[in-house]
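As structure tokens, the structure follows; a few thoughts come after it.
Shown here: the complex without one of its protein chains, the others still in place.
The letters A, B and C name the chains in turn, as written, and every chain counts its residues from 1.
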Amino acid sequence: MIIVMKHHAPDEYIQAVVDKIRAAGLSEHVSRGTERTIIGAVGDERVFSPDAFELMPGVERAMRVVKDYRIVSREVHPADSVVQVRGQAFGGKAIQIIAGPAAVETAEQMAQCAELVKAGGCRLLRGGAFKPRTSPYAFPGIGVAGLEQLRQESRRHGLPMVSELLDVRMLETFLGLDVDMIEIGARNMQNVGLLKEVGRINKPVILKRGPSATLTEWLMAAEHIAAGGNHNIIFCERGVRSFEPSYRNMLDLSSIPVLKRETHLPVIVDPSHAGGKAWMVPSLAKAAIAAGADGLMLDIHPDPANAWCDGEQALNPQDFRQLLGELAALALALGRTLA
Amino acid sequence: MIIVMKHHAPDEYIQAVVDKIRAAGLSEHVSRGTERTIIGAVGDERVFSPDAFELMPGVERAMRVVKDYRIVSREVHPADSVVQVRGQAFGGKAIQIIAGPAAVETAEQMAQCAELVKAGGCRLLRGGAFKPRTSPYAFPGIGVAGLEQLRQESRRHGLPMVSELLDVRMLETFLGLDVDMIEIGARNMQNVGLLKEVGRINKPVILKRGPSATLTEWLMAAEHIAAGGNHNIIFCERGVRSFEPSYRNMLDLSSIPVLKRETHLPVIVDPSHAGGKAWMVPSLAKAAIAAGADGLMLDIHPDPANAWCDGEQALNPQDFRQLLGELAALALALGRTLA
Amino acid sequence: MIIVMKHHAPDEYIQAVVDKIRAAGLSEHVSRGTERTIIGAVGDERVFSPDAFELMPGVERAMRVVKDYRIVSREVHPADSVVQVRGQAFGGKAIQIIAGPAAVETAEQMAQCAELVKAGGCRLLRGGAFKPRTSPYAFPGIGVAGLEQLRQESRRHGLPMVSELLDVRMLETFLGLDVDMIEIGARNMQNVGLLKEVGRINKPVILKRGPSATLTEWLMAAEHIAAGGNHNIIFCERGVRSFEPSYRNMLDLSSIPVLKRETHLPVIVDPSHAGGKAWMVPSLAKAAIAAGADGLMLDIHPDPANAWCDGEQALNPQDFRQLLGELAALALALGRTLA
Partner (left out) sequence: MIIVMKHHAPDEYIQAVVDKIRAAGLSEHVSRGTERTIIGAVGDERVFSPDAFELMPGVERAMRVVKDYRIVSREVHPADSVVQVRGQAFGGKAIQIIAGPAAVETAEQMAQCAELVKAGGCRLLRGGAFKPRTSPYAFPGIGVAGLEQLRQESRRHGLPMVSELLDVRMLETFLGLDVDMIEIGARNMQNVGLLKEVGRINKPVILKRGPSATLTEWLMAAEHIAAGGNHNIIFCERGVRSFEPSYRNMLDLSSIPVLKRETHLPVIVDPSHAGGKAWMVPSLAKAAIAAGADGLMLDIHPDPANAWCDGEQALNPQDFRQLLGELAALALALGRTLA
């Protein structure tokens, strides 16, 4: 902790800060500058909150020196972590594509999607069974039946299944159906109860970024999961809220180099939810891979114009196939492979 | 629904849109302009999503005409609603102040806070028992014991009690302890499971604005609660995420005139969480009242420098008393009273 | 300057930082903590940029301790400054209302506005002659003729005149017409050439906040003016860009307590441009005053529905009169007067 005193703070105020540091079992370094006195607290600064100092008379501000995240930080674990999902590796040389419908609608639609995914050479199948919706009158997903249809196609094609968990009360159902990878959606990034529950299991978790989460808050949300014992975490960038009205979210690809520096865990990108428009997906998907992402999560639909949910952002079969071809060329140029 | 066709969209594309409108049992008005053809769908447009049209060839964009919220909208219910909380009215002439500690720490601290609240003439007592925290290593609140201490002081002084519910699994406990008013925090504004559960009970609910929620999303979150049958909802503005680093959130007082126009439900403001600094609270609290808020939610603490949580934003007893005096004068000038 | 070294940075890296500090004529304090070594540079840190250290091996980050603004800072000048505009004081007990049309249209419209301003008891008259517009096809103001009409009404009623200067090449014209107070608009807050020019004259300057300027950037823009010798600066908050679509800008009233703490100069608020809707103005105007603003800048128009520019945000005569009455009552309750 560094405590910066106000201009001309009297000695008694400086002494009070020193006393507080010592009372917590730490020691201090006092540096008297020409304009400000600066005090460093030496020892485990996590015993203090900066608030505790900023409320003392004569203190201008107090700053943490050490970051709050530990288990997920690259400082603690310098090498890249590889997360295994039923035989598929995230965080290695291969770029993983998770594809499928935003919402499972019918057995037929789910089967068509799974065939597209398999034929395209992708290795993981997604499907939404429970959909978080802004409106109480919008289609909420078909629920457990959707998970079951997803599971049937997953097992038929040997594609690990991925689905979003919205509510702690559904975790047992997800585990009972052996969902291979659990997605925590953007709206739930700081749903601490849910984070703690998926921290207690050993399934890989995709943690989407909250719509206005800073990178530190996102890393701390992962730390909530990791603190429970589950270190199989994959970050998924999906854009943040912005002032620009022409797309749904502003995809923040700068998050990729920062996360790669701050954490050892894999990072993937969801270009479908970011832009919210199918015609933007190829551009954003290629950019994500070039920026260093370890994978993508793509919305596809056999007939987007008649999708029950988010049709505008789903790739149709033809565009999906074309994008996969482009991504494969790109992956090679980047020294990676498209799984 | 208004569908704007692209420049020079051929007749067959226009016809396809018309066919789709008719197929859903609605009728159309086609307006051929010099640059664009515009098609209006007449009937209950909620049967369509704009997506369904935007994916059709020749369509530039499609727009809803009717808003998605109904029960909470002023259009449906033009008169102001007054929400009663154990005899205290929100949304009438009186401005209600809810005050108490961000976190209940000890029986003594809770008792001191309750006395301050009572002595100051405020009518409702708050206290945090379960705290959502960014870090898994931060103080999470003392839990049920905190609720019990809050309840004891509430009943001793005749001040209805208010506390935040984080997790659906705790709802029974809240009901068992007869918490008078349940707060849904900013991080949970779109936690649909939680919204649905509080929609099924008959307790008043304070719905805080999510950190980057638009006003429409906030109104829709309230609609999730209202759709379950509970119309006792109070909006609480608490600031939104911004680029400005000198305070925690940017308090958005423009939300007050907009909400007053769009909904019949009461609106209050939390200036403590907004700025995150006690020295900003008086300025923001007064501004909130002048902007038209029906109440305030204030963090207080007998000794902020030693608070276990959020001390930097808590008013100390002296500043709290002074602020209440200023607010009373202001309320009079505004033709209201300070409850 | 505080330099935080990386975990386990070797001694040679620490020594290189120390050498650089000494080479600039400053001295160092080295504080070796359990996790990080922290080095403080003692002396005038403005000789360094933090960049210079952050690029050195082993350095995690470097931070300024002293703020970059000096002349405008309250630290240098603790007492409130009062800025005089042809006999009207900003920054004292009186709350000043500057009112007039967004754009001068005709002699008659300008005369009607001036009468409304005078009759309402306001003390300063504004009128836009040059309008910065997003579109090259939008009405750009009537130019010098507008300034002349504004001047005529200003002198007739004894109301100091205020108008926006867009371009350095027009400064001589403004001075020739003896414009009493020059407004630098939001789009020009960082137009350094313009700031320098108004820094060389002795007319009071209203400096509006840029649409996404941090408070520090705004203070630094004022410092650009002040560094030229002109200290007659008044800050004008007018809202910032946000994600919310229901109003033009998000009025940031938290800026008022922060500016009051950081600078000795007056602060006013423009609620008309903030919300962009006349029906929001009364709520925001009252909130601004209650938050501690020293004045307001209001758009009015005798017939808003037929205004040539920004009609939607102009108060009509009746609403303007009513608002002035409400503001007078509010000012009294706040211990101030409405000038």
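Simple rule for what comes next: a residue touches a chain if its C-beta (ideal position, glycine included) is under 8 Å from a C-beta of that chain, and two chains touch if they have at least 3 such contacts.
Here the structure is a predicted model, which means the values were calculated and not measured.
*Asks:* In the full complex, which of A:6, A:286 or A:321 touches the chain missing from this view?
*Replies:* A:286
*Asks:* Which residue, B:19, B:75, B:172 or B:303, contacts the hidden chain when the whole complex is considered?
*Replies:* Going through B:19, B:75, B:172 or B:303 one by one, B:75 is the residue touching the chain not shown.
*Asks:* Name, in rising order, the residues on subunit C that touch the hidden chain in the full complex.
*Replies:* For subunit C, the residues touching the absent chain are 46, 49, 51-52, 54-56, 68, 132-137, 166-169, 187-188, 190-193, 211-212, 217, 220-221, 223-224, 227, 240-241, 278, 304-307, 310-312.
*Asks:* Going by the touch rule given at the top, which residues of subunit B touch the chain that is not shown?
*Replies:* 2, 4, 7, 29, 31-36, 38, 40-44, 63, 65-66, 75, 241-243, 245
*Asks:* Even though one chain is hidden, which residues of subunit A still touch it in the full complex?
*Replies:* These residues touch the chain not displayed: 212, 214-216, 239-240, 242-247, 250-258, 260-261, 274-275, 279-280, 283-284, 286-292, 329-330, 332-334.
By our rule, only the chains that are shown with their structure count from here on.
*Asks:* So which chain is farthest from subunit C, going by the mean of the CA atoms in each chain?
*Replies:* The most remote chain is A.
*Asks:* Which chains, taken as a pair, are joined by the highest number of C-beta contacts?
*Replies:* More C-beta pairs are in contact between B-C than between any other chains.
*Asks:* Copies subunit A and subunit C touch; is their interface built from the same residue numbers (over half shared) or different ones?
*Replies:* Over half of the interface numbering overlaps between copies: same.
*Asks:* Per the centroid of Cα atoms for each chain, what is the distance between subunit B and subunit C, given in Å?
*Replies:* Centres of subunit B and subunit C (C-alpha means) sit 31 Å apart.
*Asks:* Averaged over CA atoms, how far is the centre of subunit A from the centre of subunit B? Could you give it in whole Å?
*Replies:* About 26 Å, centre to centre.
*Asks:* Which subunit B residues reach two or more other chains?
*Replies:* 212, 240
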